[in-house]
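A single protein chain has been omitted from the complex, and every remaining protein chain is retained in its original position.
When the chains are written out, they are named A and B in that same order, and each has its own residue count from 1.
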C-alpha cells in the first residue's frame, strides 16, 4: 500500500509519516515487552539476563538511526511518565538520577549509532556471513560502547564511585551484553531478510 | 495475563490534588538541586521530607514495600560500595541524595495519572513545535500507540513462545524474536492506514483551539485541504 500511497507528492526532504510514528511505537512496545518477560538464560556464566537492551539494539538495526533512536526516546518518555516499562517493572522519574539512569538515556544515541553503522557497514557486503557479522559489530559498538560511554560516568556521578570503579561495575554486565549484541545482529539480519523496510 | 501498565494509586490525599505540572517541576528542580549539594546535613532533612511526602500518600504498606524493595537493594549496594571504596562521608551524601530522589519520585509517580503527566508533556512540547523539530500531535500519537501495543506485543510474544514450545523448540531468542519483530512490522502498514483513515493528523486549527466551530463539512478550497494526507 505504501508504494501507491507515497507515489505522489514525495517531497525532497521526507517528513515523518504516520507509518514512521507507528513503527516507532511498535518497537517501543517490543523493547518494553522484552523487559517484562522472564529473563532468558543465554548461557553466560549461568546469569539469566533480560532481553530489554537487545530490543534497543534491534530498534536501531531494523528501523535505522532516526526511528530507532526515537523508539528508545519513547521508552524513556514512558519511564519518566511513571510507567513500569523497564526490566523488572521499574519506572518513574526516580530512575533518571539513579545509578542506571545514564544507561537508559544512553539507549537513544546507542540505537542511533547502531542504525547508522548498520546502514554504512551491513548493506554492502555480498556474503551473508559478512552482513551478519557487520550487523553484530554495529550492535556491539552502538549497543555497548555508546551506551556505556554515557552510563559509566553517570553511575560515577550518581553514586560517588570513581570512574574506574564504575567501569569495573559495568564490566560485570559486559559478557551478557556482548552475547545480546551478537544475537541482536542475527535477529536484525533475519528480520530484514524476511521483511525489508526502508531504513531511516 | 497482561502487565498492569500504571503505577498510579487512586486517592484523595493532598499530594493527589496538587497539579501534575507543579509536582513534576518540583521534582525536576529538587533533582538538580540535590546534585549541587553535598552536605548530609542538608540532604538528610531532604530525604526525611521526601519520606514524609511518600507516607502522606497512604499507599497500602505491602504495595509500597513492593515498589521500594528493588530500588533499595540498589541503594544498599551503592552505599556499601561507597563505604568500601570511598569514605563514610561520601556514602552518606550519595545514599541520602539517592534515597531522597527515589522517595520523592515515587510519591509523585503514585499520585499522578499517566494521562496528566502526558498532558504536561504536551504543554511543554507545544511551544517547541514552532521550531519544526517537534510535532506534539505525533508525540501524543506515538505514546498512545505504544500503550495500546505493549499488551498486544506481550500477548504475541507468549503466543509465539507457546507455538515454539508445542514444536519442541525451547525459547531460543532467535526463534522468538524474529517472528515477533516481523509480525509487528507487518501490522505497522495496517495500523498506519487505520490511523490515516480516521483523518490523522489533525489540522493545526484543531490542535490549537477548541473554540472555533469545525469547518469540517464546508467544501474545501480546491486542492489545498491538507498536504500531509497525500505527502
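Going forward, contacts are C-beta pairs under 8 Å (C-beta built on N, C-alpha and C of every residue); 3 or more make two chains touch, one makes a residue touch a chain.
The rule is short, and it goes like this: contacts and distances are computed from a predicted model.
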From "Cobalt ABC transporter ATP-binding protein", "Protein gvpL", "Clp protease" or "Membrane protein", the hidden chain's UniProt protein name: "Cobalt ABC transporter ATP-binding protein"
Among B:66, B:123 or B:148, residue touching the chain not depicted: B:148
Residues of subunit B (touch criterion as defined above) contacting the omitted chain: 2, 144-145, 147-148, 151-152, 155, 187, 190-191, 193-203, 205-206, 210-217, 219-220, 222-223, 225-226, 229-230
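By our rule, only the chains that are shown with their structure count from here on.
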In the complex with subunit B, residue positions of subunit A that touch it: 1-2, 8-11, 15-19, 21-30, 32-33, 36-37, 40, 42, 51, 54, 58, 62, 70, 74, 77-78, 80-85, 88-100, 157-162, 165, 169, 183, 186-187, 190-191, 194-195, 197
Contacting residues of subunit B [partner subunit A, same complex]: 3-8, 24, 27, 31, 34-35, 70-71, 74, 78, 81-82, 85-86, 90-91, 93-94, 98, 101-102, 104-106, 108-109, 112, 114, 117-118, 121, 135, 138-139, 141-143, 145-150, 152-154, 157-158, 171, 173-174, 177-178, 180-182, 184-189, 191-193, 195-196, 200-201, 227-228, 230-231
